[in-house]
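Omission of a single protein chain aside, the complex is shown with its protein chains in their original locations.
Let's turn to chain A:
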Amino acid sequence: MVTKTEETQLNRLENQVDNGGGGAWDYLSLVRKLKVRRSDKVLKHGLSILNDPKQRSSLGHDEWTLYEQVAVAAMDCQSLDVAKDCIKVLRKKFPESKRVGRLEAMLLEAKGSWELAEKAYTSLLEDNPLDQTIHKRRVAMAKAQGNISGAIDWLNKYLEIFMADHDAWRELAEIYVSLQMYKQAAFCYEELILSQPTVPLYHLAYADVLYTLGGLENLQTAKKYYASAIDLTGGTNNRALFGICLCTSAIAQITKGKSKEEKEGSQLHSLAAKVLEKEYKQRAPDKLPQLTTALKSLSLSS
């Protein structure tokens, strides 16, 4: 989860680090905390810290965390030699560690030797059958091999044991959406909203899925969730505003003729359109005509 303040802080630090202004360690810590994927930058700046003995020793115990972070980033960038060296250093320091064992298996994954990686994960799971990250790695491995149905099976098995893991629910939802299995995806998003009701992006994704499913009832629910996303973001989410407009016009198309509840709907719709217009006027005045024609075509059809 990345909030607005954290995002600005991250961008500021990234700019500063890229222009040689220092603060690389703070940047790397923030990347780790926010769990964002900036592998190329982590690799570059992490290596520069690790290669400087003075900086490295000033980190204390965090040095090993950095080695791990850089190793994963290097795998993501396909710099397998760097990853291998990092893991070697970690192995030397922690000869018995399962966490390093996981990194070694991930290296096998990055190389594409799936069978060896699978074997490594199986032996790690034998030692500790409830290791969540390793279960997740297996799902990711099935996905990386293109075996999406296998990944779904693994994930469902995993979620039967660890039902509170919202990251896994999100992954499952995204996989279902990618396969256009919207009903299943909607179920996953319902779980996500239940576990984290204040995250507007889940409301938004759920509404998107419902809108895609179509049908009067789904459209009305979608509209409600778009409205709650607007509520949670304070009206700054343009996608939710557009969603309200689209839902209203779609509902109006379905209920043509029997105009009973339309009054309230049209008001919400016009309010959303007004906010959108204001936003476009402020940030992208040259795109305003496009927006007005799009909105007009929506309200014409209703």
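Please note the rule applied: contacts are C-beta pairs under 8 Å (C-beta built on N, C-alpha and C of every residue); 3 or more make two chains touch, one makes a residue touch a chain; residues count from 1.
One rule holds in what follows: contacts and distances are computed from a predicted model.
S.K.: So one subunit is absent here. Using its UniProt record, which name fits best from "Membrane magnesium transporter", "Ubiquitin-fold modifier-conjugating enzyme 1", "GMP reductase" or "Translin"?
M.R.: Per the UniProt record, that chain is "Membrane magnesium transporter".
S.K.: Which residue from A:V17, A:L30, A:M75 or A:I152 sits in contact with the chain not drawn here?
M.R.: A:M75
S.K.: Can you work out which residue in A:M1, A:L130 or A:A164 touches the chain that's missing from view?
M.R.: The one listed residue touching the chain not shown is A:M1.
S.K.: Name every residue on chain A in touch with the hidden partner chain.
M.R.: On the side of chain A, residues 1-5, 7, 34-37, 39-40, 43-44, 47-48, 50-51, 72, 75-79, 81-82, 85-86, 89, 106, 109-110, 112, 132-133, 136-137, 139-141, 143-145, 167, 170-171, 198-201, 231-236 touch the unshown chain.
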